Structures are given as C-alpha cells and as structure tokens.
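A single protein chain has been omitted from the complex, and every remaining protein chain is retained in its original position.
A, B and C are the chain letters, set down in written order, and residue numbers restart from 1 in every chain.
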Amino acid sequence: MAMKWLALVAVVFTGALLIYGVSDFPDWGSADSPANGGIEGAGRSVSQTFIQETKPLTHVPNMVTAVLADYRGYDTMFETVVVFAAGMAIFAVLRVLKTVDGQHSRVIRDRSVDGDHQRIIVGTTCKILIPVIQMFALYVVAHGHHSPGGGFQGGVILGASFILLGLSDGMETAMERLSEGKFVAMAAIGVLIYAGIGLLSQFVGRDFLDYGALQPLLGTPDEGWARSHAMLGVEVGVTFTVTAIMFAIYVNLASKGELKGGL
Amino acid sequence: MVDFIEIFVERVVHFIENVVQPHFNYWSYVVLMMIGLWGLIAKRNLIKKLIGLSIFQTAIILFYVSLGVKADATIPVFDYEAEKSKSAAVVLPAEPSEMGGKSDGKYKKIDPDHYANPLPHVLMLTAIVVGVATLGVALAVAQSIFKDFGTLEEHEILEKIKTGDYVKHD
Amino acid sequence: MVENFNIIILVLLVVTAVISLQVKDLLSASMIFGIYSFLICLLWAEMGAVDVAFTEAAVGAGVSAVFLIATVFNTKRKSSD
Partner (left out) sequence: MIDQLPVICVLSPLFGALFVALFGSRSHSACFPIAIVSLVISLICAIGCTQQVFTTGQAMDYFVGGWGAGKVVEGVEIPLGFGIQLRVDHLNALVLCIIGIAVLLVSIFAIRPQGEKDTEKTHYFYSLFLMLACGLFGQTITRDAFNLFVLVEVSSLASYGLIAMGSSPRGTVAAFNYIIMGTVGASFYLLGVGYLYLKTGTLNMDGIRQVIELSPDVADSRSVMVAFILIMLGMWIKMAFFPLYGWLPNAYSYCPSSAGAVLAPLMTKVSVYVMIRMMITVFGLEWVFESFDWSALIVWLAVIAIFAGSVFALAQNELKKMLCYLIVAEVGYMVGGAWLADADRWGLTGAIYHILADALMTLCLFLAVATFAKRAGVIKLDDLDGLFKKMPLTMVGFIVGALAMIGVPPTCGFFSKFYLIRGGIESGRWEFVIALLVSSLVNAILFFRIFEIAYFGSSPPEGHGHHDDEEHGETTARRGLEAPLTSLVPLWITAALIIGLGLMNGQVVEFIRKTVGLLGGGAA
C-alpha cells in the first residue's frame, strides 16, 4: 500500500513537472520551432541541413538512413553494441552450461494424435511463410536507402523468421539452422563489420567512419556514392547482429537458458 | 450560479483550445508516461513492472517523434517527382548563396519545410532498440529470479528474502 | 492542428495502456501490450515517422511481445495485481 502512495506522489510530481515544461513548447506541428526551423538569426538548423544536403552529400533519398548510418553513424554503432551487450548479458545470466543430472526440466512436446495434427497444419503454414518473410527481410535491408527500412528493421524481421521456425517446428529444428556457436559469432561479426568499415577509413588516413575515404577502394565516381555504398555495408553488419541477438534472446528466454525443448 | 458555471465552462473551453489543443500530443505523452511510471512503481508483479517500463519508454519516443512533426510535411524520403516539378528554387533567407550545394542540373534546392525532421526519427530508432535490449535482459533476470524464488511477486520475494526461503547456491 | 485520427488513437493508447497494466492474466497483458505497440506504430506512421513506425511494428508489436510471452510461459501466468 505504501508503494501505491509513493507511486502517486512520484507520478503527480513528475507529471506536474513535465506539464509545466510543456506549457511553453512551440505548437505541435510547427515548422518554425527551434528543433525544426532553427534558432532565429543563427542560419540553417542542423535538421534543415540534413534535409537539404543529404542528397548532394550521399545520394541517399531516405534521409533517416543517411543520418542514421553516416552523420550519426557513431551512435548507431553503439546502438548495435547495446544489442550485442544485451545478448551477452542474457547469456551470462540465463545460460545453463552444465546440466546437473543430464535431464532438462521440460518434457518435450507430446506426440499425441491431436498434437501431431496441430503440428502439421502450423508447420506447413510456417514452412510456406518463412521463406517469404526472410525474402521480405532482405528486401527491407537492401531497400533501406530508398524507402523506410534498413538494418534494424530487416534484422528484426529476419530474427523473427527464425523465432517463428522455433515456435512452429520446435527449438531443435531452428537451432539446427542457426546453432549457438553460429549466432554468437554472427552477432560479433556484425559489429565487427560495422566497426571494421569505420576502421578502414582510418587506415586510409581519414577519420573513423568517414566513408568518403573509401572512394578509391570502392571505385565510385564521387565520395557521395562511396558513402552510399558503405552505408549499405554498415546496414548489413547491423542486420547480422540484430538477427542473431533477437534469436538468441528468444531461445534463451523460451528454454530458460538450456537451449533445449523450448515452448 | 448559472453564470458561474457558464464562466467556468468558458474558461475550460478556452484552456483546452489555447493550451491543450496546440500541445495535445505533448499532453498525451505525459499521460502515457505517467501511466507507465505508475505501473513501474505501484505494480508488484515483475512482468507488470516491465510492461510499465516499456510504456514509459514508448511515451518518451512519442514525445520525440511529436517534436519532429511539421504540419504540412511528408515523410523524410526524398521525393524525385515533386522536386523535379518545382518551378523555382527555394532560397532560405539566412543562407549565403555560395554554400548552396549542387543546385544545378538534376534537382533544385530542397524546401526543408516540405519534409519532416529526420533527426528525432533517427534518435528514436536507437531508443527503441535500446528499449527492447533492456526488456530482454530484464526478462532474463526475471526468469533467473523465478528459478531461485519460485515467484515473480515483489512482496513475496521480499518475504522470502527475510525468511531465507529460497534456493541458495553455494 | 491535431487531427481527429490522432485523438482517437491517443485515447485508445491510454485505454490499452491502462488495461494491460490492470488485467490479472499476464498473457492477456502481453497481448494487449502488443496492441498498444501496434497502435502507437500507427500514430507514428501518421506523423511521418515511417522508419520509427516500421521498427516499432517489428520490435514492439512483434518481438517484445514474443519475449514477454516466452517468459510468462516459463514462469507464472497469474499476477496478484
């Protein structure tokens, strides 16, 4: 009960504070607010520069992708590291490496007639669905430059396709496709691709993640195209990590860290 | 009395029109956030706490997305057709002409008010992914707690800690 | 400037948020949280944040609901509050 009162006090206090701050916000949807239009007399705001110069600088139509993977690519790299750290943390917390008496707590699903029927229907449907989902995921990754999408979304969808396989056909089947050693390595390689592309431009003699430096390597007509291609490489790295870790989190949570049995 | 009520209603309507309406999104983000915070503190079930935490985080994301909205803008993806068909280049007043970018040839200078602000979107992509990573770790810890205590209710866990009634590893 | 569409979704959001915190069955709570995520994704798509909406649809309504459900299956389904 005491917690309820504490919660009430905290909620009322924080809410009042936030509303107090909201009261002198610019109107919702105003294009002239400092965030959108910049401070008066200070020239173009950062976001206006993003909108106007993304096309000349990187040849990428989707500004979100350009800002995400290039201008603020350092943020995105650490975002991928956050995902990787979450995966490692879950392994550290939950993974049971030594089975105590050789048997795990969960009985493998029953083989009754009814269960088999369900299995056939669900299994067949998912077998048809999963390739389509995976193809869509790859499309989302590849088309991130031109439409909404990119490494995270594609990675999550790709990871979800493996999760679906685990749900419909049992975790063992999914783990045959993507075993533990594989997905941990895949997650690490994903971040490594990202940071490696950044490091490559350092070797060329420019700053970290300066994709323009890769122009001679990629043989593009100008630096903008080099940025565009390097962003695609970076997105692929993100996809690797996100796919692997989403699946890893699922298998750990569903099997209490035993990576057997599952839901 | 009737006058009083009328004045009161008038005041409320005035308040809603001038204070709440232009900021409606911001107000509702505060409401959602407070629901999340309430769930976070007052709920005793650990999973409920995590749902509250997620609501709290999505409310913050709603706030960020709201601040990047421009009323007459489209999504932040470059629109070839629209840009090609524009008759005149838009020149911002504060901008010197020599840093105008490549306005020659293929497309003209882009009107920044035509597109939504991409920066908050980028930030929130990061925040969403951070949110799901935190949720995953928290759920793993919750399962680990369940393994040791056999319950996910906070008061029962505290009770068991007091009595020492839980699985102790050496 | 706020359109009615926004207001409807915002009201629904508040309703789903309260229900998912109040319902005693954790499986229902997870599902309703998935609905909440989907609604908020609609709202963001409407506001022009398509990338954010896409991510939220995949992450919030998809994967985190699965994570919650996996945990609920492995622990207890009933909650005291």
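Note that a contact is a pair of C-beta atoms (placed from the backbone, for glycine too) under 8 Å apart; a residue touches a chain by one contact, two chains touch by 3 or more.
Nothing here was measured: the structure is a model prediction, and the numbers come from that model.
Student: What are the shown chains that the left-out chain touches?
Tutor: When the full complex is considered, the omitted chain touches A, B.
Student: Taking the full complex into account, find the residue in B:24, B:38 or B:63 that is in contact with the omitted chain.
Tutor: B:63
Student: Under the stated touch rule, tell me which residues of chain B contact the chain that is not displayed.
Tutor: Residues of chain B in touch with the missing chain: 37, 40, 46, 49, 53, 56-57, 60, 63-64, 67, 99-102, 119-120, 123, 126-127, 130, 133-134, 137-138, 140-142, 144-145, 148-149, 157, 161, 166-170.
Student: Could I get the residues of chain A that touch the absent chain, sorted low to high?
Tutor: Against the left-out chain, chain A lists 17-18, 20-26, 33-39, 42-47, 49-50, 53, 56-57, 70-75, 78-79, 81-82, 84-86, 88-93, 95, 97-98, 181, 184-185, 187-189, 191-192, 195, 199, 202, 206-213, 222-224.
Basically, only the chains that are shown with their structure count from here on.
Student: Select, from A-C and A-B, the pair of chains that is joined by more C-beta pairs in contact.
Tutor: Between A-B and A-C, contacts are more numerous in A-B.
Student: Distance between chain B and chain C based on Cα centroids, please, to the nearest Å.
Tutor: So the centroids are 13 Å from each other.
Student: Per the centroid of Cα atoms for each chain, what is the distance between chain A and chain C, given in Å?
Tutor: Computed from C-alpha means, the inter-chain centre distance equals 19 Å.
Student: Based only on mean CA positions, could you tell me how far chain A sits from chain B in angstrom?
Tutor: For chain A versus chain B, the centre distance works out to 18 Å.
Student: So which bits of chain B are touching at least two other chains?
Tutor: Only 22, 24-25, 31, 38, 44, 66, 68-71, 73, 75-77, 120-121, 125, 129, 136, 139, 143 qualify.
Student: Using the touch rule from the top of the page, what residues of chain A touch 2 or more other chains?
Tutor: Where chain A meets two or more other chains at a single residue, that happens at 27-29, 62, 64, 148, 152, 249, 253, 256.
Student: Write out the stretch or stretches of chain A touching chain B in their complex.
Tutor: Interface residues on chain A, with respect to chain B: 3-4, 6-8, 10-11, 14-15, 18-19, 22-23, 25, 27-31, 33, 35-38, 41-44, 46-48, 50-56, 61-64, 67-68, 72, 75-76, 79, 82-83, 85-86, 89-90, 93-94, 146-148, 152, 242, 245, 249, 252-253, 256-257.
Student: Please output the residues of chain B touching chain C within their complex, sorted ascending.
Tutor: 21-22, 24-25, 28, 31-32, 35-36, 38-39, 43-45, 47-48, 50-52, 54-55, 58, 61-62, 65-66, 68-71, 73-77, 116, 120-121, 124-125, 128-129, 131-132, 135-136, 139, 142-143, 146, 151-153
Student: In the complex formed with chain B, which residues of chain C make contact?
Tutor: 1-2, 6-7, 10, 13-14, 17-18, 20-21, 26, 29-30, 33, 36-37, 40, 43-44, 47-52, 55-56, 59-60, 63-64, 67-68, 70-72, 74-76, 79-81
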